[in-house]
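A single protein chain has been omitted; all remaining protein chains appear in their positions.
Entry: chain A
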Amino acid sequence: MSTAATADASSSGDTTEGSVRLLTLQSEDGEVFEVKETIATQSVTIKGMVDDDCATSTIPVCNVTGRTLAMVIEWWNKHEIGAVSNEKELKEWESQFDTIDDKSDRDDVYDLLMAANYLNIPTLLDCCTSAVAEAIKGKSTDEMREFFDIKSDFDEKEEDALRKENQWAFEN
């Protein structure tokens, strides 16, 4: 094969990634990202668009801010096959999502969760749900209502009875 020799002289131009196609994603607040197709198709939603040939122009990613989309792309890069040499390194990197210490952390994980849901990225969704689970497992019922913005529809009597039934779960 002599393709390497012939390509050498002329093709220093448009695609630096060789034959890999770049997709253009635009966040809700107008930020534009160029992402390798092989990476972006970790999103089932985007993969569907690529398969249907609908990914030729800019893809609007509504409901996801530029800040969050940048985090999503970082996730994709880390999870591209061959990008991280070993499982342990990946787990360490992922562990930053495991702790939700303050409100801004919580907002980040929340945003990622919604983005993972919208873009349908199973690995990211799993990671975010377990991060949230880890963060809420010790919470009281009132804190849970606040966290998920839920109003109790039990009357006082019903709630008392339920608490009694599960009394050990409220200890320490």
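Operating definition for what follows: a contact is a pair of C-beta atoms (placed from the backbone, for glycine too) under 8 Å apart; a residue touches a chain by one contact, two chains touch by 3 or more; residues count from 1.
Note that contacts and distances are computed from a predicted model.
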Name of the absent chain as recorded in UniProt (options "Sen15 domain-containing protein", "Signal peptidase complex subunit 3", "F-box domain-containing protein" or "GPI transamidase component PIG-T"): "F-box domain-containing protein"
Since one chain has been left out of the picture, which residues of chain A touch it in the full complex? 103-104, 107, 110, 113-114, 117, 125, 129-130, 132-133, 136-141, 144-145, 148-154, 159, 162-170
